[in-house]
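Every protein chain but one is kept in place in this view of the complex.
So, chain A:
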Amino acid sequence: MTIHLAKMRMGMSQMISVITKQSMLIQQDQDVVPFRNRVKECAVKLKMGLVNQTKLITAASELVRNMLKYGRGGQVVIEAVSKRNQFGVRLIFIDKGPGIPDIALAMKDGYSTGKSLGLGLPGTKRLVNEFDIESAVGVGTKVSIIKWCNG
């Protein structure tokens, strides 16, 4: 697991610098609204356009629901990041839930173990610029997304 994490950091954080960082605990349904507002604030500060803001917040909403539904809540890190000349928002969702046994299957459109439409993960991936997921059964799941302001 630690090797995994180190590998991911190298892959994704290369050249990416973090400008601001805040973290939030998500434990219940009602936490979702303040969380979405914080993401919006962060995006507005970076002067992200309205369509990209909407895509980012929708993606965040999907992932936070997954975290609540399957992972019994967890932690979200909201970061303003930059890479070369572009700015963006990175969100990292960490839960200690059951994990996803088959990530490829979970990323398929229309697949769901719950009663939902199965759009959450694949749909989210379409809405953001960078999408990273790692999961270990019995340990938890970590999803990391980036939406660039001009992406």
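Criterion: a residue touches a chain if its C-beta (ideal position, glycine included) is under 8 Å from a C-beta of that chain, and two chains touch if they have at least 3 such contacts; residues count from 1.
By our rule, contacts and distances are computed from a predicted model.
Asks: Leaving aside the chains you can see, what is the UniProt protein name of the one that's missing? Options: "PadR family transcriptional regulator", "ABC transporter permease", "Anti-sigma factor antagonist" or "D-proline reductase proprotein PrdA".
Replies: In UniProt, the chain that is not shown appears as "Anti-sigma factor antagonist".
Asks: Touching the absent chain in the whole complex: find that residue among A:R36, A:K83 or A:K96.
Replies: Within the whole complex, the residue contacting the unshown chain is A:R36.
Asks: Of the residues A:L46, A:I78, A:I100 or A:L127, which one touches the chain left out of the display?
Replies: A:L127
Asks: Going by the touch rule given at the top, which residues of chain A touch the chain that is not shown?
Replies: Touching the chain left out of view, chain A contributes residues 29-30, 32-33, 36-37, 40, 50-51, 53-55, 57-58, 61-62, 65, 109, 116-117, 119-120, 122-124, 126-127.
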